[in-house]
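Note that one protein chain of the assembly has been removed; the remaining protein chains are unaltered in position.
Order as written gives the chain letters A, B and C; numbering starts at 1 within each chain.
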Amino acid sequence: MNIKEYEKGSFLKPLASVKYLFKKPHTVRYPQEEKPVADRYRGLHINDLDKCIGCGNCRDICPCAAISMEDPSNVRPIDINKKGANPVRPKVDYGRCSFCALCVEMCPTGSLKMSKDLIYTSPDADAFAWIPREEQGREPGFVQDNEITPLMLEAEEMEELEPDVRKKSFEEMILGFSEEQARREAMRCLGCGICMQGCPAHMKIPEYIQAIFDGDNEKSVKYMLEDNVLPGICGRICTHRCQDDCVYQYRGDPIHIMWLKRFATDQLEDYKSVNIEKMPSTGKRVAVIGGGPSGLSAAYHLTTMGHSVTIYEQRSRAGGALATGIPLYRLPIYELDKEIGNIESMGVEIKLNTKIGEDVKFEDLLNEYDAVYLAIGLSYGRSINLKGEEHPNVVQAIDFLRQVKIEGRRDITKHVIVIGGGNVAMDVARTVARLQEINYGSKDTTVETVSLEDWDIMPASQEEIDGALEEGVIFNPAWGPNQVILDENGNIKGLEVKKVKHVFDENHRFNPAFYEDQKKIIYGDYIVESVGQMYNFSFIPEEMLNKLEFTPRRKVWVDEYGETSIPGVFAGGDIVETSRGDAISAIANGHRAAIGIDRYLHGKK
Amino acid sequence: MERMTEEQVKTIANMLRKRSLWMIHYCTGCGAMELPPTMTSRYDMERFGLAPYVTSRQADILLITGYLNVKTLRRVITVYEQMLDPKYVIGFGSCALNGGVYWDSYAVIKQLDRYIPADLYIAGCMPRPEAIISAFRHLMELIDSGKADGYKRYKRNLAYYKENQRKVLG
Amino acid sequence: MNKSYELFIGPNHPGIPGNFSLKIELEGDTVVSAKGDPGYLHRAFEKAMEGRYYIQNLALIPRICVPEPDINEAAYAMAVEDLMGVEIPERAKYIRTIVLELARVANYTMWLGGLAGTLGLYTLAQWSIGDRDYALDLFSDICGARVYHMYIWPGGVRRDLTPGWEDSVLSYIRYLKNRLIDYDNIFLKNVMFKYRTKGIAVVTKEQAIEWGATGPILKAAGVAQDVRKDDPYAAYEYLDFEIPTLTDGDSWSRAMIRRWELENSLNMIEQAIKKMPKKGPVCAKMPNPLKGYVPEGETYAKVESARGEHGFYMVSDGTGKPYRVAVRGASHTHMFTIAEKVLVGQRLADVSHTLVSLDICPPEIDR
Partner (left out) sequence: MMGVVDKIKELDGAKITIQRENRIFVDVDKDRVIGTLYSLKLMGFHQLSVQNVVDRIKDGKFEIFYVLYSHEYKINVIVRTWVDRDNPVIETADKIYPSAHTWEREISEMFGIKVEGNEDCGKPFILENWKDIPPMRKDFDSVKYSSEHFVFRHSEGENE
């Protein structure tokens, strides 16, 4: 810049502006003409009320406290039964909003946007707050971006053993989070609590994740024990329905809630310092039949309420399906010992190897105790009446798994066929794969599964299927077993299967149909049937059994407190649960029954 | 000529008033930042007969451009009371409505209409020039229809306003 | 008989940029003493920031200085990044630079209009504020708002540039460079301007250093100090630019410095657009704002605003909310330490133009 020129100055220079007399002015003659609005304009909000889940993250991040969550039913009805959603929607107060669009950035579903419209005037000061909705007809402007977002969309990677390493033993294959990973994963949580709806036990998930983030694992486990007495076990084998509801699912990976739970419990040697405080003794006695998750849960909570509890377990080990069914590589024995030991340390008496109906009479229990909790579970394998299944090398999955897990069985034949496509079938197949690796180094061995369901409707979870595939399990989806084929020596040669036409009929009921002409033989010398389990009420005397009411789906009928149609007899666990029948549901209705029994014992009913 | 009724006089007066509104050049908060573009060549609000003016006695509109600090409120009330009837108040943006981004601040009042009556509000933080022009046009409509009667409300409810003013100003 | 009398200028006199009041004592029309009275724009930012998450403060900080909000965003983001030890992506550095310089351009064009207004030359005000509007529209394109951009945030910038935005910036620069010739003709090379500003409100080099002046006041007095050069942030270290200095330290020199810097800024934007990586991330990965914490510590982050050094002193106690944020606006010193002294001996007619010449921004003082 030449300063000299400016220093000189001139009277005539301003005359140069005369040229503008003949130029078109650049005035925007609003409202006759309008200037285009930027594509990213941050104007009044738009919200897709159907997509919105009412999680309240927009409210939490708002720097101006402009957003409140309100029931939108009087402006536009919404589906209040939507899964993983709260029946409220954000209401924005434009007497607060600073148009920073942080709410848009934080919206997990992407329903909230900002529009290009920011021209709104009114003489009424109360007319500046409303529930934004798409019906207002505003054009979207600023929307969220998955590349740049304040949300941490990616989950922490969980380390697990490589397939060829983990096959060699029954060692636990998921290695668990390190402290740093756990804190990073816990940091992702937004604390909205939508996940609590998905959890059957309604655990205080945001609170315990916050405690993990704060580095206070004891406090975290304390929160867990309030609703779930087996947090460490659930941290390993839970069906994690909470994760299915996690709001991150819409834009990224759900938070690994289950593994965070596992991390926190693993950090604690025992739960002595975090157990629920025991109330003074009431002198009442409760018998729990079945030492599975439901029975343990009920027993723990009843003990904390001051009742004395005895668990009757027919096997040599408490834990029910957890102890006998779930393979070691998913749930090691020490974890069972730790958590069941904790329940025992609270003063619960567990009578092992005691079969009701044989060692102790059911009627005696009713007389001896003030209340009885039935949590016998589905402990018998269901057969499919396969032709040739009476052969000794055709076994039930539940027996096979028990033998391997707690009876120490390690022998296996070279070619094994597993019938079934559920998670138990996967457990069997993967257990077999390990046994074959240990016995034969996987040389000319096969393990094949046969399931009615095709890939897309296979009931097993995807991670289990992937794990099994990695370990060399061969799948035969959409084939139905027809008969066992024996060779001339009476040994099993294979399984004849036929192609499935459809599994469910037009009414969506289970009603498989087959192409009778399409058959093949799967070769193998050992067959494990894994098509479901059932209960056995033979220990209950006939006249009492008649009084016990059942639901149309052949489950035991209970009221909202878990009480059956026989007063003083409560029930829970898989014999009641109509949904997936997982451990967490059993734990949840064990807790529910404990509250019911407590009410019953205090005569509140 | 027959004598005009009072009603007719009022109608004609309102019609004339709305065509030459002078706004007092008293800007209280950040909303004032969009006023220069509105006043100057790009949006040129003189197209509507609007012009800024420096003294309160001659002005018709008082713009509360955003947040009102308690210290400023005292001056705003003085200015408002100095202005001659009819006078109109426009509250700009979120802050004049409910405190806006300063909702938790000890220094900023939350509701303008508890202290002086407002005839119109504009949404936004801050409202852009188009919105300001729409607001002026809206105000003109309100004046035309006689609905912009804030100054009458102030006289009618003087005790209410004074009480509120006293509470924050001490 | 008492010869002197008091005069209240403001709050909010058209000659004062913003809601601010000045009490001056006059003898005849010569100022004997001047006292600033701030507080009309006090919103308690520093208090409010202590109660909000780091990211929530994004909504507050641009409001500290209305004519040039981006410096606040940049200084705040730099302070948080410094405490967290985050390195921002290369492209984000350049985008920040472009945005900051564009904001400076917008500020100076508006300032030129203001200065012309206080001298009674309203044509330039009409022009320059209209031209500033194009810059605001450019901001609106990338961040969705004209004035409060909230575009620079801890970790980088909030969105990548829109396609073709660089070209619109370049064509705006071309347009503005042409317009600057007319600005000069009508205003800066106008002898009227020279007569009104030469030798008015002089801050000498010694005074400027002693009083702690920064920015154009210091440069006009002959000290080449500029945060962009001395402690480069964003992408300034990759750009080639000079710090203009003059020696007189009067109102005229300050106007010249600003005019000069305006041109420098335009050149810097051109350079930055040319050098900027064409692709790449524009934001580093940051922790969840509702839970993320900033490690304990304290830092001082400073940027060069259109008025001088603008800084954030930030103290973190290791939680998700800042423990203390202290804002240093250049106007604080410029008003109370410099203007109050410089105004003494001036004529009344020069008071408002002196304040504009020192570029006093009241929201920065009150906070």
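We adopt the following convention: a contact is a pair of C-beta atoms (placed from the backbone, for glycine too) under 8 Å apart; a residue touches a chain by one contact, two chains touch by 3 or more.
These numbers come from a predicted model, not from an experiment.
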Chains still shown that are in contact with the chain withheld from the display: A, B, C
Contacting the left-out chain in the complete assembly, out of B:Ala32, B:Met45, B:Leu97 or B:Ile143: B:Leu97
Of A:Val28, A:Ala125 or A:Cys238, the one touching the omitted chain in the full complex: A:Ala125
Residue in contact with the excluded chain [from C:Ile209, C:Ala284 or C:Leu348]: C:Ile209
Touch list for chain B against the chain that is not drawn: 70-71, 74, 97-99, 103-107, 109-111, 114, 167-170
Where the missing chain touches chain C, by residue: 38-39, 42, 44, 46-48, 50-51, 209-212, 214, 223, 225, 230-231, 298-300, 302, 309, 311, 313, 315, 323-324, 326-328, 332-333, 335-337, 366
Those residues of chain A which, in the complete complex, touch the missing chain: 74-75, 93, 95, 122, 124-131, 136
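What we mean here is this: only the chains that are shown with their structure count from here on.
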Category of the chain touch graph - line, ring, star, complete, other: complete
Chain at the geometric heart of the assembly (C-alpha centres): A
Chain pair that, of all pairs, has the most C-beta pairs in contact: A-C
Whole-Å separation of chain centres (CA-atom averages), chain B against chain C: 30
Chain A and chain C, separation of their C-alpha mean positions in angstrom: 54
Distance from chain B to chain A - Cα centre to Cα centre, in angstrom: 57
Shared-contact residues (touching 2 or more other chains) in chain A: 26, 35, 63-64, 98-99
Multi-chain contact sites of chain B, meaning residues that touch two or more partners: 41-42, 101, 104, 125, 128
Of all residues in chain B, those that touch chain A in their complex: 41-44, 47, 91, 94, 96-101, 103-104, 111, 113, 118-125, 127-131, 133-135, 137-138, 142, 147-148
Complex interface listing, chain C residues touching chain A: 52-53, 55-60, 123, 130, 137, 140-145, 148, 150, 156, 158-160, 162, 182, 184-191, 193-194, 244, 246, 256, 259-260, 263, 281-283, 285-292
Sites on chain C touched by chain B in the complex: 11-14, 18-19, 39-44, 47-48, 51, 59-60, 63, 66-67, 110, 113, 125-127, 129-130, 132-133, 136, 146-148, 363, 366
